[in-house]
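Would you mind keeping the following structure in view while I ask a few things?
Every protein chain of the complex appears in place save one, which is left out.
Labels for the chains are A, B and C, by order of writing; each one numbers its residues from 1.
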């Protein structure tokens, strides 16, 4: 195994932790010397995934746990975001642009679309009543990577 | 239990993660709206503890795991830093200002002294061959705390 | 790590300036403040100034779309200005840029609404 760096993070499902989570992952990924817009992409997808766990997975109850892991292998970042919440009934439907199960909360239904656009790969695993795990991957086009 | 917020973090014992660890803990604690110098204190003690785990606990081998937890209860932050490394033989000796077991690495021997000065409380538990766990506590004198 | 907003009036328009980060956590504040301001001020139009917004995700899209609906229901218009490239990309992806009017800055936003500045 060729892990260049690895971290994992757990925190409770409070919305204050959305900002905390994206700052943490961005600080970790910044070791790869990413371009500004790549770092913004990473922050955005982490924010989307964590927000989904809080709103949909735990329905805004602040006593759930959310786990994130991030792994750097050469020039590629692998990120997982996981909750033990309600789970997703129909993943294909959930991924549709503009689809949301909570329009009353002014959700835009764009979370999955943004994740799929900003990352090279997004995989969703979910079991109803058990929880949801996202695995995402992105190659970082940093200067550093060229010389490694 | 009155946990206002909680997070835990694990990462491998590479020196790149010293900066990552202190940024992460500072981002978490900043929810309490601390003063600038309080945040610097927190960053410094996290840096000291993580550096000790890397240099002394794991003797600079990059395959150890370091765990941090941070808990906010009202206006107080509790931080633990833990490794499964070599452990400390004589904790009282280790805490002496200027004492270091690795003078050849230009260590200053000031890590524990700084932690004890910057935090309200520091507790060290260590078992030889098993690892070391620091538990630290600090009250944050933020404006926010006054109104909570 | 938080959102500041500054609300002012110019003619028939409510000018809302955002600073900081707009995510799910901070969108609650924006929603409440703007809803109240739209009701209380009786303004016809909204100008949303995003110049100092350093971060926005899809929760921001939701709350902006919500206020767009609120003001158009009252027969008013909404113009967004000083949009950074990364936020513009989100508007594009969601199709929001087709229904929102986007202008360079506050002056152009106001003149597009026919408000004398």
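Definition applied: contacts are C-beta pairs under 8 Å (C-beta built on N, C-alpha and C of every residue); 3 or more make two chains touch, one makes a residue touch a chain.
Keep in mind the model is a prediction, meaning the values are calculated, not measured.
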- Message: For the chain not shown, which residue from B:9, B:23, B:88 or B:119 touches it across the whole complex?
- Response: B:23
- Among the options B:94, B:114 or B:134, the absent chain makes contact with B:114
- Which chain B residues touch the hidden chain? 15-16, 18-20, 22-23, 37, 40, 43-44, 47-48, 51, 54-55, 97-98, 105-111, 113-114, 117
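Simple rule for what comes next: only the chains that are shown with their structure count from here on.
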- Message: Taking the mean of the CA coordinates per chain, how far is chain A from chain B in Å?
- Response: 27
- Message: Using mean CA coordinates as chain centres, what's the gap between chain B and chain C in Å?
- Response: 43
- Message: If I count partner chains per residue in chain B, which residues reach a count of at least 2?
- Response: 27, 31
- What are the residues of chain C that contact at least two other chains? 1
